[in-house]
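The other protein chains are all here in position, but one chain of the complex has been omitted.
The first chain written gets the first letter, and so on, giving A and B; residue counts start at 1 in each chain.
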Amino acid sequence: MSDHAAPVRKPVHHGTVPNAADVSFYDFKGRWSGIYSWIFSTDHKRIGIMYLALQVGFFLIGMALGFLIRLELIAPGKTIVTAQTYNAIFTMHGVIMVFLFVVPGLSASLGNFLLPIMIGAKDVQFPRVNLFSWWLFLCGAILAVLSFTTGSGPPDTGWTFYAPYSIRTGTNVTMAAMAVFVLGFSSILTGLNFVTTVHRMRAPGMTFFRMPLFVWALYSTAWLQVVATPVIGITLVLIMVERAFGIGVFDPVKGGDPILYQHLFWIYSHPAVYIMILPALGAISDIIAVHTRRTIFGYGFIAMSSVAIALFGSVVWAHHMFVSGQSLVANFVFSLLTMIVAIPSAIKVFNWVATLYKGSIQLETPMLYALAFIFLFMIGGFTGMMLGVLSVDVHVHDTYFVVGHFHYVIFGGLGFSLFGALHHWYPKMFGRMYHQVPSKIAWFLAFVGFNTLYLPMFIMGWEGMPRRYYDYLPEYQTWHVVSTVGSWILIAGLLLMFGNLLRSLKTGKPCHELDPWGGGRTLEWTVPSPPPLENFDTIPHITHGPYDPDVPEHK
Amino acid sequence: MSNHSIALTAHKDYRGSKLGIWLFLITEITLFGGMFLLYSIYRSEYPQDFHHAAAELNTLVGTVNTLILLTSSLTMALSIAATHHGNRKLALIMLAITVLCGAGFMVNKYFEWGAKFHHHIYPGSEYLLAHPKGEVLFFGLYFTMTGIHGIHVLVGMVLLTVMFIRILGQPNSKVAFVAGHGLGEIEGCRMAFVDASDRVVWKGDEVDGSVQRIDVKTKFWPVKQRFKVADFNQLENSGLYWHIVDIIWIFLFPLFYLIT
Partner (left out) sequence: MSDHEHEEHAHEPVGYGLYFLTWFSLLVLTAITVAAAGMHFGNMSVVVALLIALVKASIVLWLFMHLKYEETIFHRLMWVVIFAMVVFIGMTFTDTLFR
């Protein structure tokens, strides 16, 4: 070895900068420059922002498609597009929103950015795998877009690819399934990375019960990603093989059972709902703790409820299939288990409300989003309970009630949480503060628009308006019009929000304080904004819980 | 200068990378788990048809393939053990046998599938579709599961071949020290390596104005009884992948060949 070689020095890398610790990761001059400094970077912060950029881009596309759906439905019969185009539009809306926006969700973007900082690490365990995972995501996204624009027409199956229709339709299902497979692989690698990072890279003294709640949520999510995602991978591979070779496993003509497709699909896709929502719940816990300026109430319960949701969420999948023709026994079992998932979710809500009590509530924009989140998530949750009850579900299955429910949970839940989290960590990520007034107006428009858009769906659904229909009876029109008007308000709010955040990248007030909110106690508020390349000059030594008020060192 | 430099050395945590590999193995298990789910349900629905269809498969070929894979698992484990004992030659031989076993498995599989195709048994064939539904499903699952398993064997072979080349490429060399700027400080000097008691081991030429940069290249040999973790940790992790492919076959074999 070279132990005795005279000039013992650390290997000097291409990026040599004076006092690297003071330079933000944006200004760090690495081996690459320009766009390459992003797409070849293994820095978790850059990867997180790259995910965020892609996700926001696809969100805007999905939003435009949603706008078209609502516009088509403003009146019965043909309004702007044909029925086949309408089928393709709602499929694209579903695939883009589910697989390109909410499944990566908070975990890939903000999770990547914050997880290592929050546990006191310099990066994730496998930085190169992390970059590879982003590239897979990009490839999957390109494949998905190609499947919409090439071949024999965009898929018209809905995002669920239900057999046997998906194996018969002439549209471009094979490529879309391939896209989802690749995206799933990307999601698995992120999960794998996060589990290993949490196990191996916590700073000294950072025990499991000193981790911030966002980290707990990401950790639970990561487990779901690792265990459940391969199931959808293989299911979609089987669809592709079925379409190519006709093996018959989902084809009733050859003895296959399409209901088994639904089982396999939901074995992943129900936990996937929790993959989407869990990090959102975690982020809300952190936002509330900061903007009420107090210790979170029931830390242990919230942490454990994340784990419990991951666990119970894996055993309730067949509640999507109450009217599919599965056995009554299965209906009973899964209906009962569905009730159980409500418990950990409710624990979280109770603890958030208890945190607000006697807290010093600061109605800054992130807090507004967090409060809106609690409201919307509760409506989504309660309607979810109703859908989990067998007798109710038989009545409203495949109606707009279901559409309203999951938009309340996924958009009202994950979406609003992501927007809140973006506003919350924006100064940390970009070193600038966004403009306050437009951000609050945007929040108000989004909140009002959201409820105008989705609340009528419960009423329509209850009255029997089926989902995915191109045409409808005239008596539903009033609520459809209200809903469509709501979509305009919502979109105005969202455009204002994204516009404001984008504009603030250039014009926002520079904000280099460690803790611009004045109430942050977790580790990300102890590093500069934006953080330096490897986050910490020296790895911190943790002596107390994440939300404890400034306790003496010896505690 | 060292104050001004920042070491971007990769974080080396071999336990961590092993944990990562194990998590990856879990995804492999649940991937096949989805197909085992289909198998178990169709099996319980069509026990007789599965019974008849399995009679078409050649138990001998299946058994031989099982023996081949089990043996390859042995040689894989021996190869890793050999690295632990610092025996590079044995490690390479065992690794080569492992890859060859994998190839043998694939050749066997090729002829087995070929024979099936020859008898008009393949997904979607009219001959097969004339059979009862359970048999169609049996062969649908048979081709899918053994096919996907075969792909995994191929991936494993590629992985192990890469490992073979890496270990063959020993000793590793590494540029450990690069001096670019700041050379003016030592202009007119010579560079020397000294041992622990400051005796000069090696002395270089004079560094004059023409020298642009100095690289020190070091080489690493695995010492007997002690091996370099960095090099062989990857072999262990590749080995884990190979073993999990074997384990999946351990389940595929009785479920497809031994239910007659």
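To be clear about the criterion, contacts are C-beta pairs under 8 Å (C-beta built on N, C-alpha and C of every residue); 3 or more make two chains touch, one makes a residue touch a chain.
None of these values were measured; they are calculated from a predicted model.
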{"item": "Chains on display which the left-out chain touches in the complete complex", "value": "A, B"}
{"item": "Option touching the unshown chain, where A:333, A:361 or A:511 are the choices", "value": "A:333"}
{"item": "Candidate in contact with the missing chain, chosen from A:188, A:259, A:396 or A:409", "value": "A:259"}
{"item": "Contacts of chain A with the absent chain, listed as residue ranges", "value": "199, 201, 204, 223, 227-228, 231, 257, 259-260, 263, 267, 314-315, 318, 325-330, 333-334, 539"}
{"item": "Positions on chain B where the hidden chain makes contact", "value": "12-15, 18-19, 22-23, 26, 29-30, 33-34, 36-37, 40-41, 43-45, 59, 63, 66-67, 70-71, 73-74, 76-78, 81, 84-85, 229, 236, 239-240, 243-244, 246-247, 250-251, 253-255, 257-260"}
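The rule we apply is simple: only the chains that are shown with their structure count from here on.
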{"item": "Approximate Å spacing (C-alpha centroids) for the pair chain A, chain B", "value": "33"}
{"item": "Complex contacts: residues of chain A adjacent to chain B", "value": "1-2, 4-7, 9-13, 15-20, 122-123, 125-127, 129, 188, 191-193, 195-196, 199-201, 226-231, 233-235, 237-238, 241, 245-249, 254-257, 260, 263-264, 267, 533-534"}
{"item": "Residues on chain B engaged by chain A in the complex (per definition of touch)", "value": "1-2, 4-11, 13, 15-17, 19-20, 23-24, 26-28, 30-35, 37-38, 41-42, 45-46, 122-124, 129, 132-134, 136-137, 139-141, 143-144, 148, 176-180, 191-196, 201, 216, 218, 220"}
